[in-house]
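Only one structure is covered here, and it is reproduced in the block below.
Only one protein chain is missing; all other protein chains are in place.
== chain A ==
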Amino acid sequence: MYILIVFLPLLSAIISGRFGRNLGEKGAGVFTSSCMVICWVVSMLIFNETNLNTSILYLKLWKWFDSELLITHFGFQFDGLTGIMLIVITSISALVHIYSTGYMSGDPHIPRFMSYLSLFTFFMILLVTSDNYVQLFIGWEGVGLCSYLLINFWFTRIKANKAAIKAMLVNRVGDIGLVLAMFVIFKEFGSLEFSTVFSVMNEVSHSNNMTLICILLFIGAVGKSAQLGLHTWLPDAMEGPTPVSALIHAATMVTAGVFLIIRSGPLFENSPLALIIVTVLGALTAFFAATVGLVQNDLKKVVAYSTCSQLGYMVMVCGISNYSTSLFHLMNHAYFKALLFLSAGSVIHALANEQDMRKMGGLIKFIPFTYIMIFIGSLSLMGFPYLAGFYSKDLILELAYDRYYLTLAHWLGVFSALLTAFYSIRLIYLTFLSNSNTKKEVLMHTHESSWNITVPLGVLALGSIFVGYLAKEVVIGRVSPPVVPTIVKLIPTIFSLLGGILAFIGYNSLKTYKIFLPQINRETVTNLFSPVVYSFLNSAWQFNLIINHFLVSKMLKFGYLVSYRILDRGFFETLGPMGISKWMVKVSQGISNLQSGRVYNYTLVMIIFVGLFILVNYPFVGGG
């Protein structure tokens, strides 16, 4: 059973990838989906074993690295954290597989797509079940690879290519952090297995090394979980198909960074400095992404920035040492964010692949089911009382308030909650409630999608509503709610509702001054806020510009001018093959000029050398 959940997705990927042409489009979809559903069932059983019966399983398959110092097994570790992650991964993955069979129908490459999705699930499961850092790294790189393949699924589109390369490269920056962290861990502990590392924690001599390890691990998490600084790949990754965004960039892959922090929690506990960095950067990410989400016009980008923002929450609460709360939010977030993404996909599908919210509107009459789904997802995201988001998000903010020295994080989080509500309602309003901006011939064909798109939405909606309540005791049973003033407990909810109401009023009542609505037509729609602020937020605080202009282009120029022209083509080639061969030709031709063709010169040379020979040998022969 435990082996099955790891290798069934791999089998599914291989069969769908290799024999996809034999299976056919429909067969590949049915086969991979059923594999994933089996995985889901198995993960429920595992959850029962690991979390409800608290029986942790360690499974060592074989020795992998066996040198004198470093012994690493290829092994699995099924504990509480893994059990919950497995539930999240397999359920989201199974639903996305089923959804994809509907969403991608008509695409000629469905077997390849399903194969990639299954391969991604395999790597993600490998990541969460590994019992050492090296095997975790396989999964870590594997999901990055699958992210590349899936964003680039429609590889004829240049934007998809660029986005895929960007995702790969930006993730690679974080991966270097993880690799370096692994080196330092090995240097410090002599082992890379979790059980060893976490049990000899108190024996560490240099606490500076702990800080170094934690910061390097955190860099890995920053890259994968799109925290501030290395977040730019996440919005661009929306170039991929919508199910990919739901699976990878909302529910699973981006949470791998958070998972790494949770898994390495015992390490982080020994480094107060790293914890503060984690908290502050997480809070800043939450706030930053929320402000950017306010003004995005692409339906999927709004949801992508909201993912970024929620990941900020998760990282922030890791920084205040409440890993189980972070895991809880991760779980809830996976359900409602997958719901939001898949609903957005349903909207896009209904509107013949239109993603711009400015060209939507009035869809409530045409696709009411999707409207309900997206509304549930948004309410859950806003932390509306008694939905999934409420149980984790409010707890995170309370816990942040509890640490008085991190008031900054708390208030950034609270304002992010307000902004989150604002852009959620903005999304709903512009897409469903406002007057329609869609062409009539598109609206004529708008309809709800087939069952394999709507059923996953329904299941995810149930998850978004109930998971928070159901899983509360299991996941965060031991976290007692902090003692804070009642007003602080109420503030996040009040702010969320305030944000939602503001958004509704702003878009519904202010007929001419639409808040944060860009000027499609300068005469009719004026922007309430200054265009400078608007464009600053719309371009995501100019992070792309700054990185491209000050880092990437400078590095490219340096690479061309210095590395290539001066060093490679200049220095090394002159000293190396080109220069030496030219010099040899020159010298040998100079020597061949000695062959003058004049007999007397030959004689002279002969005599000179005979003379030299005699002169040199004279002391030994004649003089001796």
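The definition used in the following text is that a residue touches a chain if its C-beta (ideal position, glycine included) is under 8 Å from a C-beta of that chain, and two chains touch if they have at least 3 such contacts; residues count from 1.
Keep this in mind: contacts and distances are computed from a predicted model.
The chain not displayed here is annotated in its UniProt record as "NADH-ubiquinone oxidoreductase chain 4L", chosen from "Exoribonuclease phosphorolytic domain-containing protein", "2-oxoisovalerate dehydrogenase subunit alpha", "NADH-ubiquinone oxidoreductase chain 4L" or "GTP-binding protein". The missing chain, though absent from the display, is touched by one residue of A:N208, A:T603 or A:N617; that residue is A:T603. In the full complex, chain A contacts the hidden chain through residues 585-586, 589-600, 603-604, 607.
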